[in-house]
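What you see is part of a larger complex, with each chain still in position.
Just so it is clear, A and B label the chains in written order, and each chain counts residues from 1 on its own.
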Amino acid sequence: MFLYLSTWAEIERFLERSRTIVIPIGSNEQHGPTGLLGTDWMCPEIIAGEAQKKADILIAPTFNIGMAQHHLGFPGTISLRPSTFIAAIGDWTRSLAGHGFEKIFFLNGHGGNVASIEAAFSEIYCEASFARRQSGFALKLCNWWDLEGVDKLARDQFPTGHGMHATPSEIAVTQWAYPNSTKSADYSPQIAPSGPIREALDFRARHPDGRMGSDPAQATPEKGRQLVELAAQSLVRALDAFSREAMPG
Amino acid sequence: MFLYLSTWAEIERFLERSRTIVIPIGSNEQHGPTGLLGTDWMCPEIIAGEAQKKADILIAPTFNIGMAQHHLGFPGTISLRPSTFIAAIGDWTRSLAGHGFEKIFFLNGHGGNVASIEAAFSEIYCEASFARRQSGFALKLCNWWDLEGVDKLARDQFPTGHGMHATPSEIAVTQWAYPNSTKSADYSPQIAPSGPIREALDFRARHPDGRMGSDPAQATPEKGRQLVELAAQSLVRALDAFSREAMPG
């Protein structure tokens, strides 16, 4: 069930049977010569969309711009500062918690978001903690590749050249969901170099075509289908477990 | 051309032929008993999507959460504070301007966003103005119903009961684009009351089912199709005019 395709009255009824919501969250940033700029927010959106076909879960609109400052040297990247990101996640959370959502699950598609999202959680909890009161909600961050079994499947599919950015697994997912947008290019070198992540110009100097440690040529739509199917199943189970967790306090 | 379905290299090439980009921007908020929560961001996304089939224009990812504090009394609404909204629009703008975009066109779908978006533009321009230097870009806000001819068509389609929120025109647009998500309900009264906009509880007390002055029962997918087609054509012309405007300075 997609929140954006529902009426408020339908959400009111959903809240009578569940207090859990999933927010697909990612980034809009370069993904190498063939990866789509939307890859990191499309992957969790695709997986969440598949999962809601299998179970009575609620999917929030996608939080599509994240923390991608190091990719700003490549055209098309859009980034929030961490401070803006933290403020926005706070507003989303306060909006949803005020409706009665008690378990807010962020399904993340961008490793560079993790620190800022966790900092945002702490910033939100601070309100309750400084006042020594209960917040009334629990926040959970989960990268889609950390859903049960997914990382193992990706390693089986791509034993070498998986890398850290513009990985064949994320590109496979978008190939399956958006087959008309599949791009091709010659990669040189076949597996991209790695290195520390600093500001945008430094990143582009180190990674001239945008990839980090990856060989996206291995991606296929079929591998994407396998990843999405497994991830969607695992997401349903993860949400069920999160829903049954005792509330903070 | 959708930015999120492109590679950075494709955007680099696009910048050689154009410096203009469209950002669909809206809100995720209650739209009465039958309107979809995503209506206000889906409408500009739908129109921009149609327009990019007709012309070589570039569509950014949709900015889907706006300023909707007064709707927070209805489940499913998600709102940013104006200060967060301003910060985020600033980061989007700085990201895009740094790539060389000089004309940034916000196609808006939510009246309640207007003040905050304009305040955001002023906040961004302040950086150049305090320093008495040129910004290097121009920002434009346009509500989709203010595109040439659109308001007249809506008034012709809905001579009474168009109203200000959960209007039949916006609902028609979503009915055309998402036919499987069309909802129905009995409206009472048929045309909803109007009133001042203050905080969320006050809004819900004044507008118990969420509508303001509207009768959404008049919406049909066909009327939506007409609106989208006209708006898309007008958007292409508006972008062309904006692109040809002299740069600030």
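Just so it is clear, contacts are C-beta pairs under 8 Å (C-beta built on N, C-alpha and C of every residue); 3 or more make two chains touch, one makes a residue touch a chain.
Since the structure is predicted, the reported quantities are computational estimates derived from the model, not experimental observations.
Taken over the full complex in this file rather than the chains on view, the one protein sequence occurs as 6 copies, with 2 of them shown.
Everything below uses one rule, namely that only the chains that are shown with their structure count from here on.
The rotation relating chain A to chain B, fitted on Cα atoms, comes to 180°, given as a multiple of 5. Within the complex formed with chain A, the chain B residues making contact are 2-12, 15, 28, 30-38, 41-42, 60-65, 72, 74-81, 83-84, 87-88, 90-92, 95-96, 98-100, 178, 181, 183, 185, 210.
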